[in-house]
Structures are given as structure tokens and as C-alpha cells.
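Sharing a structure below in C-alpha cells format, with a few things to ask.
Here the complex is missing a single protein chain, while all its other protein chains stay put.
Right, chain A next:
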Amino acid sequence: MSYSREITTFPLNPVVMGKLLQVGFNLASSLISLSPVNISLSAGISVDEAKQVLKIVQEDVNTCLQISGECVAKSAFDLLCAEQEQEHIVTFCEAVDSMLGGGVPVCKLTEICGAPGMGKTQLCLQLAVDVHIPEHLGGVEGEAVYIDTEGGLILDRLVELARSAVLHCQQVVEASQSTLDQSSHALTVDKILGGIHCFRCHDYYELIAAVQLLPTLLTQNEKIKLVVVDSLASPFRHNMDDMSLRRRLLATLAQSFLRVAANFKTAVVLTNQMTTKIMPREGDSHHIPALGDNWAHVSHNRIVLTRDCSNNKRKASLYKGPNKKEELCFFQITLKAVANSWLCVSKLFGSSSKLELVHVIHGAHHALV
């Protein structure tokens, strides 16, 4: 096979690459036929380095061949067929779910932004619980990885949510009077808590390390369907003087998250903080999500949680989504249990034309009391 790709387009060590170029190896084809010893002699690099170079070049040739084998390139029609099987993780809040097209989509990145106390962590905890809902009840029956950088994972609250979810599932099964024997699939609080794998990261080094380890973890445990990072912003908003370093690290993390979402078919949910942007011309200011403009391109769906001043309800706005139009809906974080409020939600939805819904999660302050 005549393989005429320039070696400058391979991920090689620049120093080694410089030496190779100097002696005229500028195409992959000129390297592949040679032995490591030959290369090391003519280019003045060590045999180990030469072996490394050959390995990288050959591996790349192989992946290239794989790309040609139909498995990788998909036509839009294949994607359409796959789309019909697109799984979603429900949030238990009908308005938010419908805004996202049925819940938080699997294989995609969803970003939840909001000022403190708007319910970002609540939504994350709820999702980590809801990912366990069995398939026969319309869930994805998976497990979750929870990467906590802010210490917002409060276990009391998680247990409460898990208990409510179990209760709700039982009620649904009873209500449908299903004759199927579901005892083996029955959801329990222990099962939910056992299926949430928590990482506590204190700074961005730990976060990057945890994200780098995700592929290994996900290969070992195929049940994981959700990766939550709460929050992505906090490690990057202090002790970061070098903005270009931050941009680079965030871009690398973005690559890793996208790779995880696509290769392992998981949903990735990230939370982000808000910052103030001052308009130089008008002199006024408003809240925008943090982490800069480049980060804003990464996520597929971006939800911003705010509080509506007029009626003091929590408001979720879909700021970015490839297909959906920009939408907003109201939700509430109440003290009621999940199952009861769920029924109450449907009633409200039926009677009122406004998208005014009760969202069924407690405020974090309640758990702290």
C-alpha cells in the first residue's frame, strides 16, 4: 500500500520528528519499510525512540484502515435508525423532560448552568437516582459515576431521593397491575446507592485524573449510563492565573467527555456556574455561564436555571440545543416526596395551559437541617 502521509501529521515527539525530517524521512511510507535499527542509525535517535515512532505510525495506518471498514463511517440514515432507539434519562419533571426531548439524552453532553441555590446539584442527584429506573418502567436501568468537586453530594438527600424513587416505581407497578414477576428487577435503595460511583476531586489535577480513568472504569462496568460532574467550573475558577492553560485543559477535558459519551454510550451531565458579563458599550451587565466562550461550544444542550422575579418560581431555559427551539419552563423544588408530587404534576399539567409545574426535589437546605 502506498502510504503517503507526511510524518508531521503524526503525534510524534517534536524533537524526534525534527531529526527524522532532517535526514529526509518526510513520508510515512519511507519509514514503514525500515527496521527500528536502521531508522535509529540514519536519524541519530535511540532504538527505543525509533521503535516508538514506528509503533505510532503503524497504529495510525491500522486505524486508518479500520475507518475504511464500514464500522466507523455511518450514513445519516444509520443515524436515523439509531435515533429511534435514543435513550433518555428522565428528570421526573415533565416540563424539563419535554424541553430536552424526553429527558437527558444518552451519548450527549448536557450542561446545567445556574447561580448558587438554583438547583443544579439537586438536578444532578435526581439524575443519578433516575438512571437506575428499570427498563420495563421506561428507564435505562444503568449506573452512574458522580464526580463531585464542590462537596455538594449530601448523602441524606441522596437517600431521600432514592427512597422516593423506589416508592414511585412501586406505585407505578401497582397502578398498572402488571402480572409480570418484577421482583428480580425491583428497585431498592441499596441498589441505587450501590450503583452510584462517587469521586471527590478537590482541584483540577484530581478532576483530570478522574476523567482520564473513566474509560477504564466504563470498560469494566458496562452498566454505567451516566457521568455527572458537579461542578466543572469550581476547580477552574480559582488558582488559575494562566488563562491559556485553562483553555487548553478545558479543551482536553471536552475531548475526553465527548469520547466517553460517544464510545461508551453514556450521558454526560456537567454543571457550570454563572458569571457577570459587563457590556462595555451599554454599561449594563447580565449573567452568563462561566468558563468562557470556547467552552460554550462544547455541550450539546445547555440549560440555564434562574429564578423568575415576578412569581418567585425556578425557571429552566434551554439556551442551546441543535434541534430544539429555545424554550423555557418553570419548575419548583418542593418539600414533598417524589411520587406524590408526580401525580400532582400530571394533574396540574392537565388543568393549566401554562407550563407551570411542580418539580419534585427538596432544597438542599432541607437536607442540611
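Points worth noting:
Basically, contacts are C-beta pairs under 8 Å (C-beta built on N, C-alpha and C of every residue); 3 or more make two chains touch, one makes a residue touch a chain; residues count from 1.
The working rule: contacts and distances are computed from a predicted model.
Choosing from "Centromere protein I", "Phosphatidylinositol glycan anchor biosynthesis class T", "Proteasome subunit beta" or "DNA repair protein rad51 like protein 4", the protein name stored in UniProt for the chain missing from the display reads "DNA repair protein rad51 like protein 4". Which of A:Val131, A:Val211, A:Leu232 or A:Ala254 touches the hidden chain is settled by the complete complex: it is A:Ala254. Which of A:Ile32, A:Ala186 or A:Leu245 touches the hidden chain is settled by the complete complex: it is A:Leu245.
Residue in contact with the omitted chain (choice from A:Cys107, A:Leu207, A:Ile224 or A:Ala290): A:Cys107. Residues of chain A that touch the chain left out of view are 3-6, 8-11, 14, 22-27, 30, 42, 60, 63-64, 67-68, 70, 72-77, 79-80, 83, 107-109, 244-245, 247-248, 250-252, 254-255, 258-259, 261-262, 279-282, 286, 293-294, 296-298, 300, 302, 317, 319-320, 322-323, 325-328.
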